[in-house]
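For this view, one protein chain was removed and the others were kept in their places.
Our next item is chain A:
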């Protein structure tokens, strides 16, 4: 591996990590709202800049990363994430603090990730999924903490059986996973508290 094989992370790690965290915090606090996510970094394909920005903002030696098959198959992606985050990469999704999913079609079921325990529901996976588009309005109706009454949201492509999987995830509360969707320079999230119905 030559030193040149690894492309750059954030130009200003302190300020940019704060800006991306701020967007993620607002996204989780207001489910279904779409937040700007600059992700101005040079990530090696198939790792999208947005997935890379989440990893660089939140992962480190204390927080494990799980990569889907598409990402794990790319040596440049693995090298990039190892170099920039120092996070331990895990093979089993149920060991992951954060999971990066580039290929929505091949995404494992939500139940295969860490669900936390009744005593420590925070010890669960936050799944970051790269999608093509996020839309306010659309076919998913959301309600729950962070939403004043009801709101509409949609994403494309949508993971298989998303609404049913989210309902099962919600039923386990306080256990369960939290979902973050990154699109082109934007981010939205569905924490485990959100009630999702298809309309």
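Structural remarks
The working rule: contacts are C-beta pairs under 8 Å (C-beta built on N, C-alpha and C of every residue); 3 or more make two chains touch, one makes a residue touch a chain; residues count from 1.
Basically, contacts and distances are computed from a predicted model.
As stated in its UniProt record, the chain not included in the shown complex is "Alpha-D-ribose 1-methylphosphonate 5-phosphate C-P lyase", which appears among "Sulfate ABC transporter ATP-binding protein", "2-amino-3-ketobutyrate coenzyme A ligase", "Alpha-D-ribose 1-methylphosphonate 5-phosphate C-P lyase" or "Phosphoribosylformylglycinamidine synthase subunit PurQ". Per the touch definition above, the residue from A:35, A:57 or A:70 contacting the chain not shown is A:57. Looking at A:18, A:109 or A:197, the residue that reaches the missing chain in the full complex is A:18. Summarising the interface, chain A meets the missing chain with residues 13-15, 17-19, 21-22, 24-26, 28-30, 57-60, 62-63, 97, 117-122, 124, 126, 144-148, 173-174, 178, 191-193.
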